[in-house]
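Have a look at the structure that comes next, please.
Note that one protein chain is taken out, while the other chains of the complex remain in position.
And then chain A:
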């Protein structure tokens, strides 16, 4: 309103100053394409959740919590067709509901707290990758809720969320066939560059193609695969998947140790 001096109205939209800053073109440093960043994993840290896990890999920090099993809301429609492997009918199997959220301060720009399409896509990817590992037939008419919160995005966010979610499910005592380990890859633009394992945020931003692989290490089965971009010929994608699977296998001992430590901690706390 003209002449309204009580309210100071600034511009409606705000942008971070970095957009207008001089181009600081930092090239990501050359590195061994198969190096994995050191991982810190801890489970059983949230008191209010049935199971929880915190995973840090380089600059990526993910916190995951599991609650349930609890009764399915909304009621089930009558008995659906039975699953492929002779599992219990769909109405009797449990449901896994995944939620992926990015904290507003996670990326370089502030992202609004409401979910965007990308978060729903990643939540769907989480659910698709975790479902093969969880014994849902043991939780009839119940639902398990997994919620992943990305505190800081330093590259390979989906892979870290997958690993943290599997750890949290194991920490909650949910019956599983195997853990799920996630690994991210990216490929820089150019005629024939190599695939980089566990990319940092800089490498991911400059990437022409990205891929996330989810593996169940003991069963050696791929649980999920999500990738897009210009990856070159088909053989290059095959090589990327192979590299990702190796990375997942290398990560597995760290997660085993984390779960053992958490179990010991719980045992010691129960005794005292």
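Just so we're on the same page, contacts are C-beta pairs under 8 Å (C-beta built on N, C-alpha and C of every residue); 3 or more make two chains touch, one makes a residue touch a chain; residues count from 1.
As a convention for this text, contacts and distances are computed from a predicted model.
Think of the chain that is not pictured: of "Auxin-responsive protein", "Ribosomal RNA-processing protein 42", "Gap junction protein" or "COP9 signalosome complex subunit 6", UniProt labels it "Ribosomal RNA-processing protein 42". Here one chain is not drawn; of A:72, A:137, A:208 or A:259, the residue touching it is A:208. Annotation: of A:229, A:253 or A:267, A:229 touches the absent chain (contact as defined above). Looking at A:35, A:120 or A:135, the residue that reaches the missing chain in the full complex is A:120.
Mapped onto chain A, contacts with the missing chain fall at residues 15, 19, 81, 84, 117-118, 120-121, 124, 128, 208, 225, 228-230, 234.
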